[in-house]
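For chain A:
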Amino acid sequence: MQVSGFKFARTAILFTMMVLSAQVFAATIKIGAIFAVTGAAAYLGAPEEKTARLFVDNLNKDGGINGTKVELIIKDSAGSAEKALSFAKQLIDENEVVAIIGPTTSGESMAIRDYCNNAKIPLISCAAAETIVEPPLPYVFKTPQKDSYVAKWAFQTMKDTGIQKLAVVASNTGFGSGGKAQLEKYAGDFGITIVLSEQYDPNATDLSSLLTKVKSSGAQALINWSIEPAQSIIAKNMKQMNLNIPLYQSHGFGNIKYVEAAGSAAEGIIFPCGRLLVADLLPDSNVQKKLLQKYNQDYKAAYSEDASTFGGHAYDALLILTTAIKNAKSTAPDKIAAAIEATKNLAGTAGIFNMSATDHNGLGMESISMLTVKNGKFALYEKK
Partner candidate 1 sequence: MKKKDYTPLVAFMSVSILIPFLTNIFQVNFFLTQLTMSAYYALAALGLCLLLGYAGQISLGQAGFFAIGGYTSAILSKAGLDPRLAFVASVLLAALVAILIGMPVLKLKGHYLAMATLGFGVVIEKIVRGTPALGGADGISNVPSFTILKDLRITGGKADRLSNYAIAFVILSIVLILMINLLSSRSGRALRSLHGSEDAANAMGVNVANTKLGAFVIAAVLAAIAGSLMTHLNGSIGPGEANTMKSIRYLSIVAVGGLSNFTGTLAAGIILNFLSLRGVFGIYDDAVFGAILVLVMIFAPNGFGFAFPARFGKGAKK
Partner candidate 2 sequence: MNGFLKIDGLGKSFGGLRAVDSVSFSMKKNTIHSVIGPNGAGKTTLFNLIAGSIRPDDGTVLFNGENITALAPHKVARRGIFRTFQAVKLIQRMSALENVMLGMHSQTKSGIVSGMLSLPLARAEEKKMTERAMASLEDVGLATQAHLPTGSLSFGDQRMVELARSLVGNPELLLLDEPASGLNMKETAGLTERISNLREKGLSVLLVEHDMSLVMEISDCLTVLNFGQKIAEGNPREIQANADVIRIYLGEDDA
């Protein structure tokens, strides 16, 4: 079937025309969102995308921001940095969004950070790596707690239970390597020596050989830093190998699916995390309680699955952004950025946000608490 070369030219022009017709002008506040809805980081991106849609639907039902509806343009980057960059440029230059939330992974956030900052469009990343906001760029913020706080909480609990020799394993992803770096940085401050520190393949289906290495390292406790199902595999492998040392996880464990997957092996796992997962157990005086419970109920009603802390990062990003737009009473990106930076004790799912010129994350140590798993459910960890 021979098609002459000039058909190529005609099709290219035809196609360009078709795409142009999509320019619809509407008086809405356009917000861009980049999530890894599919691909390797889908465990994080999919709940984030669902939460973002839910948040904006509810917001628009209550009349949007100061009476103007919000239009959320969501792009699935599948966790790849080059797609995230292409979408960021498209959202800024073409869709002319006033701000962008996401992306999901640290690698993507680092790739698009400078472009958004130079284009003076506020970016609120849902990725954990500290380097995204260290040193803080005027237009770049992030909602997940600092890895260093999560590490310090874990170390504090280990110190209280007399652990000196610790083994660190982490998944070979942005999330994993970020956490591992913080663990190695702050272990000394708590008198803990790291006897083994290694990364494993994110798609690992069995980690018994790595855990054998942990066993032979003589570690008194193991901490695993990852967002993948490997978290439950490690818990099971440890029980199966009779490696009876306490297992700590990162805030990546904040998804009930992993507890179900690990079954009885999940009992007693300790991990620092936001308070979303134990909302009902919080004292009524807790400022976040009502917000967390509403988020849990709305999410479960809309998607018939439990909300996860990962989705909470997107919730917080939109909460901060929409509050800032409301306070700034303007959709000029520079005013929005200033308003975000001025965010003070705003209760989000991950904690109380207090942004400042030097802190573009806004969460302190108190945003985290130690949780554990008791008969298949998340519970607050009481120091024995």
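Keep in mind how these were chosen: all candidates are chains of the complex that A comes from, given by their letters.
Just so we're on the same page, a residue touches a chain if its C-beta (ideal position, glycine included) is under 8 Å from a C-beta of that chain, and two chains touch if they have at least 3 such contacts; residues count from 1.
What you are looking at is a predicted structure, and each value in this text was computed from that prediction instead of being measured.
Of the numbered candidates 1 or 2, 1 is the chain that chain A touches in this complex.
Residues 1-3, 5-9, 11-13, 15-17, 19-20, 37-39, 75-76, 78-83, 85-87, 89-90, 93-94, 105-108, 110-111, 113-115, 118-119, 129, 131, 172-174, 176-178, 199, 201 of chain A are the ones that touch candidate 1 when the two sit in their complex.
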